[in-house]
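Input: a single structure, listed below in structure tokens.
Missing here: one protein chain of the complex. Every other protein chain is in place.
The letters A and B name the chains in turn, as written, and every chain counts its residues from 1.
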Amino acid sequence: MLLHYLDLSWRSFKRTPLVSFLMVLAIAIGIGITMTSLSVYHMMSADPIAHKSSQLYAVQLQVMDDGHTWWTSDNLPLQLTYQDAANLYKSEIGGQRLKMVRSGFSVYIDSDTVKPFSQSARLTTPEFFNMFDLEFLYGEKWSLQQEENAAPVVVISEELNNKLFAGENSVGKIIYLDDASYEVVGVTRNWPLTIKYYDLNNGSFNDPEQLFMPFSLLEAKQLGNWGNTNGWKHEDVRSFSAKLQSEMVWIQFWVELTNEQQKNDYENYLLAYMQEQQKFGRFNRKELAYSIRDVNKWMAYNNVVSQDNKILVALSFMFLAVCLANILGLLLAKFLRRAPEVGVRRALGASKRQIFMQHIIEVAMLGLLGGLLGIVLAQFGLLGVRQSYSYYESLATMDLTMLLSAPLIAISTCIIAGLYPAWLVCKTNPAIYLKSQ
Amino acid sequence: MMLEIKPIFHALCRSKVGALLLLIQIAITTAIVSNAAFIIQDRITYLNQDKGYPEDEILAFHVMHFGKDVKSHQQFELDEAMLRALPAVKDAAYINNIPLSGSGSSSDFSINSAPEPGLSARTAYFFTDDHAIKTLGVELIAGRNFREDEVVVTNDNDQRANVTIVTQALLNELFPDEDGLGKTIFLGDIPMKVIGVIKHAKGPWLKDSRPNNVALIPYINPNISGNFLVRTAANERANIAKRIEDEMLENYNKRVIIRVRGLDQDKAQYMAEDTLMMRMLIVLITILVLVTALGIFGLTLFNINKRTKQIGTRRALGARKSAIVNYFLVENVLICSAGLFLGAIAALLLGQLLMKHFSIAVLPPSYIAVTAIMVFTMSILAVFGPAKRAANISPSIATRTI
Partner (left out) sequence: MLKMNNISKVYQTEMVQTHALRDFNLHVDEGEFIAVTGPSGSGKTTFLNIAGMLEPFSAGEYLLDGIDVGKLNDNQRADVRNQKIGFIFQGFNLIPDLNLYENIEVPLRYRGIKTAERKRRIEKCLEQVGLASRAKHLPQQLSGGQQQRVAIARALAGEPRFLLADEPTGNLDSLMARQVMELLEQINRDGATIVMVTHDAELARRAPRNIQVVDGQLADFTLYQGAQNLKNVAGA
């Protein structure tokens, strides 16, 4: 019966090609626009590490004295002080944890073909690779011992490895960063990240760093911060060591907490830690505050999906409603004009339900065609978005979910639009149309 | 000309569906277009704001030294001199951050030395030298430029500059009732005398809470990395850009020259998302208006088809062609007016929603009014063609028995 209805639908389209085309076009345009903004929204809000995103937490402490506010919605700074990060790192509570900061260097090797260039780097404790699921192509991460000793070692990305060493196993080779030499101990596989969720401070959609080094090198070599440094207190910070001791926040901290119990324990620990620090005159507040946010909450808190995106998605759906109204009108016209034929069918024994199904199938087919055409239109839309700025390269695309959603949304929209006309046409009294000629 | 408003209205009430659909479309379109137009206007204003610099004449680039033998004190001076000597270069300056780039430093500048409380204002500051004014192309409306001897060049973190040139906006905030020129302001506990006032300049972040508060401080702490600004004539800039890396490396080659770009390119990148939003909104409302116009056109055609017999009868009963056209126009005006009324309310509600959730300013009623007029006009235009077609239906249709 379904095939029969599909056949009927196709014939119906052919009979009124202009109207049918207009309807398909209306849906396609609505879907095209909606999917363009929806796809960008989807990629921006997609969970980057779904299997453990609810176990990785970014830690925030309200380190300012009373009377100071922050620009965030809950007045908590986005980063920790150097001392707090160091202390939290040493604690025995909680699962794996890391502290890190973004830096950068001039990079060069002993080669005539590769010119020196500048590259950003991530100074981090070695848990980074486990916690964020980076895989190694060659070698491995540095050991905790090497971390403690501020060993001059480095892990480079596959892309950097291709650039410097033509992709071969470069473990053991030397690269120069600024004025010092470092040994490559590992090469990580390509890390296809759309959103740099682990550090959203300097561009949520930029590519991740290609160089990773022990965090301890920060102090050992007095390396520069390529991230944000924010201060709330008037302090005389003129030397590097003064900066390390100061109340300025510039270090990122993540901890892994695998279950509810561990989470509660950690939260209690943070409170206790701050209370203890108050004895040293820090955290001069009546009420202590902290926050641990898992990956998705962290991205929402940092407004990764900008307000503009949300507005566009909302407006797109409203636009789809207008297309829906348009289609409803066209469907009414089309179905009611066919009322005489329906009269004949009913006289020949079709039940109301069968008439209804016939028309709903036709409407669904309309939706399918419109949805498919809509995908094509959306591709043009996304192409336009990608032209506007390079960081949309991976954001303005349709992944499998979006590709499947397009016809789904189209078909549902059309079915909703078609319910009333279909109901109208199947409740008409066949006798009326059989009589008048 | 006769307006049969009452019977047309009654007829509409009795076959509501078509009219309702159109009404809804018009209402939604009005609501969306009003708000979208407002957002677009807001973005255009933002994108076209006067930054204070001749952006198409200025180049910026970053230098990172890795050579251990670099004499940083002298190197930057040698570089500046070399750059200034290039043909078509008007001036060049060493600077720690680049305006409009999205990256920089800011702090609270106060009228009192910290930790004393006092009126303070968030200010973006740049460490640069006496060539900055000319390189940036900003206008000094009071006071003077730095003298060469006022520029502090040092690696000693304890040495500081004690003069500054700031924007009028900053002085308006710190000294609202008096002339700020000559006064001393404090960065933390460092005092600096205001010796010059810039008419208008923007800092690194256009979206900052105080984008117009800028301070230039004559302080150079040359270390391994820094930035240069070069000012040329707009049509020479591309040529100079190509030469810079080679010239700089020729001066000293154990360094990396990074991101030679125009100031306007930086600005474009920073504004990329707003530009995109604006473009998408324009596309959205254009298509929306077209779709609604098509909807009106199509629905009117359908109505005419449905009422062919009726139109023929009216003609037979003595309606002139103009009366038939009027009928459809009046019908359309009735629906459109109702739709616009609902649409205006919807626009206000949508505006409130956007204001609450997305920190957009309140929608001025003028946008609703202009949108309504535009939608109304478009609606009349869309119905006119089909209405004229209807008028050509022959009265002899009335006697046909089909």
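Quick note on the criterion: contacts are C-beta pairs under 8 Å (C-beta built on N, C-alpha and C of every residue); 3 or more make two chains touch, one makes a residue touch a chain.
The structure presented is a predicted model; accordingly, all values stated were derived computationally and were not measured.
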Interface partners of the hidden chain - shown chains only, full complex considered: B
Of B:V17, B:L47, B:V289 or B:A323, the one touching the omitted chain in the full complex: B:A323
Among B:Q49, B:N305, B:T377 or B:S396, the residue in touch with the chain that has been omitted: B:S396
Touching residues on subunit B - with respect to the absent chain: 2, 4, 7, 10-12, 14-15, 309-310, 313-323, 394-396, 398-399, 401
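Please note the rule applied: only the chains that are shown with their structure count from here on.
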Subunit B contact footprint on subunit A (complex, rising order): 22, 26, 29, 33, 36-37, 105-106, 108, 116-118, 176, 178-179, 224, 234, 236, 238-239, 306-308, 310-312, 315-316, 318-319, 321-323, 325-326, 328-330, 332-333, 336-337, 384-385, 388-389, 391-392, 420, 437
Residue numbers on subunit B that touch subunit A, as the complex places them: 17-18, 21-22, 24-25, 28-29, 31-32, 35-36, 39, 62, 64-68, 114-115, 157-158, 188-189, 224-225, 254-256, 258, 269, 272-277, 279-281, 283-284, 287-288, 291-292, 294-295, 298-299, 302, 305-306, 354, 357-359, 402
